[in-house]
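Before anything else, here's the structure in question.
A single protein chain has been omitted from the complex, and every remaining protein chain is retained in its original position.
Entry: subunit A
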């Protein structure tokens, strides 16, 4: 039965699964998604240290496979945090963009896909809901800051400088700005950013696209006056686009040894990719009535990244901004994602050459705009209302900015778990006391971590009659029952009574079995 369910999740999406299919709506959403994913693909390829065509392939194939095996209108494809992590992971083993580097990224992508597939086999999708929103905000803001800092390299025409701390980089830039900064690149970059910020006020969705057009025009103007040879403006160059860019991960001993060294980061990438996708899925599940299967979405992400390694693509995940846009345009099925992959293909095949003279400072400016967009003051302000959430946010952000993205992500995962355990182990106890009896109403889960709170209370009321109201408690583990039993043995049974109010049949059976012969009465009130 279980294997049958696993097998059923392997089947790609079919149009018959959707209740009603609005073809024109989905097709329009697909066109918009395709136009938006191209600049993102190129930008994130730059972020991952790969030539631009790899970003295009990722926009096509990862989007296609994620939608084909998915169940929702979530759009997969190139993703910021994943791209940054790919760059960090492969950089120590080969020079950015060199053939060996590309081999390692392909291998890393396969590893990420396989790790995600094993998470799917272990039914791990549901655990990503434990990632606290505060940690996610911390990660988003942290990645935003990383993006802004790394965009400075391209915008000012610097060689990507390998500095350990960002303030060191800022210091070097400020100290030697006359020699380091290319004024032409800076002009183009800053024009792009300003155009994007202005466009965001009127057309928030298409701001990036408008910024790119303005930046491109500025670039052409600057190169028309001063020539590219004199200004040394970095250009995107021709994209050698292939229809079927087959690749295969290399599996020699040397590659596998490097793969082993990349394994911890591969796990982090797999987790952060899935975490982002699952957060989007959670939103889609609560906001729309799409028939979403959580485990199938995990499979879709895993298989998309596994297959990506065979189509010259790097790992991706669900995209927040493109999914939001897709949703606002009315797409409700994976069809939009599938169609958009084909539209990207057609667009690049016909109009791709127009991108050749796109200045890299424009790409960097776009990156800065994406980074600025990730820092949302409203979301941060909301966290200030609760210290627990705020401390998770601050620690995560501090970890990402000062200790590196991987460390920050691990901090985020651990803190979320701690926060979850802390909030789960806190019992809400209401006490109504009169002369000789006490009424205790418990809300929360009764388990080893939370039972202390209750048993110390019961100890205090050992000589009172107790009415223990467990009507809203749905879960109780063995150690909690044993603690209760121990308390019952020590009670003064001559003058007091001990009554437990229950609504759950399961708990009643559990108690009657475990507390046989104890001085306790049960009141069973099945909820209607």
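As a convention for this text, contacts are C-beta pairs under 8 Å (C-beta built on N, C-alpha and C of every residue); 3 or more make two chains touch, one makes a residue touch a chain; residues count from 1.
The criterion applied here is as follows: contacts and distances are computed from a predicted model.
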item	value
Candidate names "NADH-quinone oxidoreductase subunit N", "protein-glutamate O-methyltransferase", "Two component transcriptional regulator, LuxR family" or "Cytochrome c"; UniProt protein name, chain not shown	"Cytochrome c"
Contact partner of the left-out chain, one of A:51, A:133, A:373 or A:404	A:51
Hidden-chain contact residue, picked from the options A:235, A:394, A:417 or A:518	A:235
Residue of A:8, A:328, A:356 or A:407 in touch with the missing chain, whole complex considered	A:356
Hidden partner chain, residues of subunit A it touches	51, 93-101, 159-160, 220, 223-230, 232, 234-235, 237-240, 250, 252-255, 257-258, 261, 353-354, 356-357, 360
